[in-house]
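Below is one structure, written out as structure tokens; comments come after it.
The complex appears here minus one protein chain, its other protein chains still in place.
Presenting subunit A:
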Amino acid sequence: MRPDPHLMTPKDLIARRVAQEIRPGTLVNLGIGIPTRVSDHLPEGMGVFFQWENGVVGLGHRPPEGMGDRHLTDAGGSCVSAVPGASIIDSAFSFGLIRGGHLDLTVLGGLQVDARGRLANWMIPGEYVPGMGGAMDLVTGAKRVIVAMLHCVHGQSKIVPECTLPLTSPRRVDLIVTELAVIAPREDGLHLLETAPDVSLAEVLAATAAPLLVAGEVPEMDLR
């Protein structure tokens, strides 16, 4: 059934749009937060293997209540299941997959992305220091990096001319998906590719602190 985008939460809208970027038969890493929801929006039978940093290759959905095993967990320590064909590797091997160019896609949350497509997502100096976990390795090593985040925080745009927070990597990410827009950072700047349902171009521009490049008519996200 096609979900009504007007009834979706902003975070589910982002997750649904990101899920469309996942190709069959690929190896994908999903970060904590909005990215974790992406797998809920993926059609069955695509042969995609999800991996976590903790060494699970072939992560499945949450098991029914009371049927979890504390030896099989996601990056947050919650019980998960494994799909048929799953495998387990140690942490060094897991980061070999990530850094060694074997990971097709990573989807990460973000605190800021700037006009050069650089991501900051691991610390707010003097306020909150969660640490980078696996994020620096993921952005360095994944073939494709998608940032899935809310467009603004406390009314402030998270897409900024230049990151004021410490960078996760100087690498330019490949795509930014928010509840308002889909944006592709490229050599010449941030290209606005799509707007969310019922969101005008003017609203996106007003909510974005960094300059956006707009070429002609901007299509609306198709959330099939």
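We take it that contacts are C-beta pairs under 8 Å (C-beta built on N, C-alpha and C of every residue); 3 or more make two chains touch, one makes a residue touch a chain; residues count from 1.
FYI, contacts and distances are computed from a predicted model.
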item: Choices "1,2-phenylacetyl-CoA epoxidase subunit B", "Sulfurtransferase complex subunit TusD", "Peptide/nickel transport system permease protein" or "Acetate CoA/acetoacetate CoA-transferase alpha subunit" - which one is the UniProt name of the chain not shown; value: "Acetate CoA/acetoacetate CoA-transferase alpha subunit"
item: Of A:G47, A:P170 or A:P211, the one touching the omitted chain in the full complex; value: A:P170
item: Per the touch definition above, residue among A:V83, A:M132, A:A184 or A:L212 touching the missing chain; value: A:M132
item: Touching residues (missing chain, whole complex) on subunit A; value: 52-56, 69-73, 75-77, 82, 88-92, 95, 98-99, 128-137, 140-141, 166-170
